[in-house]
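Can you read through this structure? Questions will come right after.
Excluded from the complex is one protein chain; the other protein chains are retained at their positions.
Read from first to last, the chains carry the letters A and B; within each, the first residue is number 1.
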């Protein structure tokens, strides 16, 4: 019976131990320190500072992004009244899996030299970005999936995500500094597609918040909002990084004010709605992501943020219920409103801004920003430019409008890959071997956790020494 | 009726949308990237690091300050049992307004070249400092003001604040690296003046804490305490920044220990009082602010911190009740004890330290620290010094004691401008058009928020299916 019980309830254990062992073996075979982190190859054996080492440059923003993934996403999802343990802890587990798996998948595309993947602090930062993708998808299906299903989803999703990222950045050569298309659009529509296939009939009174759970969720919201400039600027440099910070800051500020106003406009008695405040105030960070390091100007960023805040609140108020009822797609955290639509806006804004980029406005930095716009190697244009820019890499000689076209193409390709990948992954998750959440356990920590007894509503209604059911039912949190 | 309802309860909506639109237009007309963030004017188109760009220097401390404003102030104010949503979320809204408005007001004084305001990361950092001013004032009137009133207060306050800041830093040429006078004294007395005019008769059992709300508030306290060195050192450089970090660190440590001891000394049964721990442990950060980058020495910083902790606890214990009862000035968070008096101490300590500053102790850095002490242009003294200091800017030839005098004058000018500005702003906020909080809604999220039913004390006492009022009243949080 113990074995039977194990096979029923313990299936995630061999899976988790198995992938962890697989990660260790794959790291042993394929992963090595890059020379910046390798003692034997270090530039300067006498180094007493980080001079010439990129750790100092990337580390502060890396840590901000790291906080966004684990505190930001983790606590944002604690708003559910009986799902706080799972929100913050399963988020933790899934992200820890992804950090390792994404290092392998992205490393294979970025730094694999035929023998080894070479890792630096940017590998870690990229792995954190990748984990955002999965955590966004997690938001669509939180409460209706088991940890095992989520772990399997993470493994499938990252493999597809890394391929799409490679396609966008290295083959189509598009610019998406804040990863609004490659992470947010991808993660949101992948998650919605999974949710669509899982097609759980969800109507649970547990899918609500309490006073305390809403405040816990605000910890997530605020940290995400604060550190979003680091997310959008983390992989940029010099003036581009400086600009990405400024644009994201003002986009988010404008988005916050607008989201509050629109929330009051469309809510009952013109009160604010916590769901909007927790989520839609962040839409400006997503929507400016692709164009964050472009010359969109502060007022442009603020317009984008305001539109995103508006669209996001209206989505929560009017669109989500319809999508749920009519299309049967449940979206627990409303990722369509926070990541899906704002990500689409980001892609469009990025394409327009790219299509308007001139050398007059950008100076020679144009060819760093949009590498494909640099002239083809060997052409007279290349030689002329090379005279001004020492480290110029040859490009594809794209025009501004061509670059805009590639940007928009990438948006729709990402959408298509995310949706089809999500549908397939959803089908995999329905395999009986991965189990499913019993209807009584939807949005309920009881499924996976020992919940303190005196504290849990189902148990605390009737104290143990009082045998007869009391007519007085107390909902306490 | 819908229109009537809108005019009654929805007045903040057009105001919020209106100022956001105004910000966008003003940014479009006046605001531009500084050359450090402008692609076309960037120093080095090949930059692959942040060399020569100040973003790397300022960003980590900027983010710490950013966390202080939104997590620190936001959660510090969640201590009220039924006002957690408003504390953290309205703090969020008001700060997001201020970030944009302060960029304009401060930019007008700092970087306006007749045509454009030029923004960099320091503009963002300054805007965050400015938001502290409003959030301090917010602390004096939290629970007794509507979001609309607070937004109007923010707009008025920042305009006056930026003028006073300009007066202090650029006309009177004083040193206030941690902005203890320009931000803390200003914000506290401005808020108290507003509260004095609003003169709400406040005696609500809702003005108390619960076990959980007190722990939420500690999140705010601790983050403020941790990142205060970044607040005091964020705009400094080199050895001055290094010194500001050290002084603030030890001032805060000494303040914490002292505040605990004095709290136990004056509280019932010699227990610790959460109000003191949440607030007075921070007074050392305020009190060392003005002198943080001066040669006050670690033990000097610790003395200042210990005094501030003591004064602050005594203020909460003995002064606040008197001010409330006798003068009718309600001070919800006790900002007078955390920002007002410690800010006054800071101003005095700063003046004394400045009056004792000699070239012998400070070396040539003296003229960077106190720019007005540099000799007048063209004088023989200037020429002699210029021989040693290449980038010397001409000053006003002030003596040490003159500098001390200017410092103290600025303290009292700030006090006068804050109080008169606050009184006028208070009168504006009493205009019927801005509404007011109904007596029943003081310190109650119900005014602005849909609060989860089962969770709210007023509603949960009697479950919906139990019609008769129960004699058993449960206060649950």
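Here is the rule we go by: a residue touches a chain if its C-beta (ideal position, glycine included) is under 8 Å from a C-beta of that chain, and two chains touch if they have at least 3 such contacts.
Computed from a prediction, not measured in an experiment: that's the story for all the values here.
In the complete complex, the hidden chain is touched by one of B:303, B:417 or B:448, namely B:303.
The hidden chain makes contact, of the residues B:271, B:325 or B:387, with B:271. Check A:76, A:124 or A:346 against the missing chain and you find that the one touching it is A:124. Although one chain is not displayed, its contacts with chain A can still be listed: residues 5-6, 9-10, 12-13, 16-17, 19-20, 23-25, 27-28, 31-33, 36-53, 55-56, 59-60, 63, 66-67, 70-71, 74-75, 78, 84-85, 88-89, 92-93, 96-97, 99-100, 103, 119-121, 124, 147, 212, 216, 219, 448-452, 454-456, 460, 463, 465-466, 470, 474, 476-477. Residues of chain B that touch the chain left out of the display are 54, 57, 60-61, 64, 81, 208-212, 214-215, 218-219, 222-223, 225-227, 230, 237-243, 245-246, 249-250, 252-254, 256-258, 260-261, 264-265, 267-274, 277, 281, 295, 297-299, 302-303, 306, 360-369, 389-391, 471-477.
In this text, only the chains that are shown with their structure count from here on.
Chain B has its Cα centroid 33 Å from the Cα centroid of chain A.
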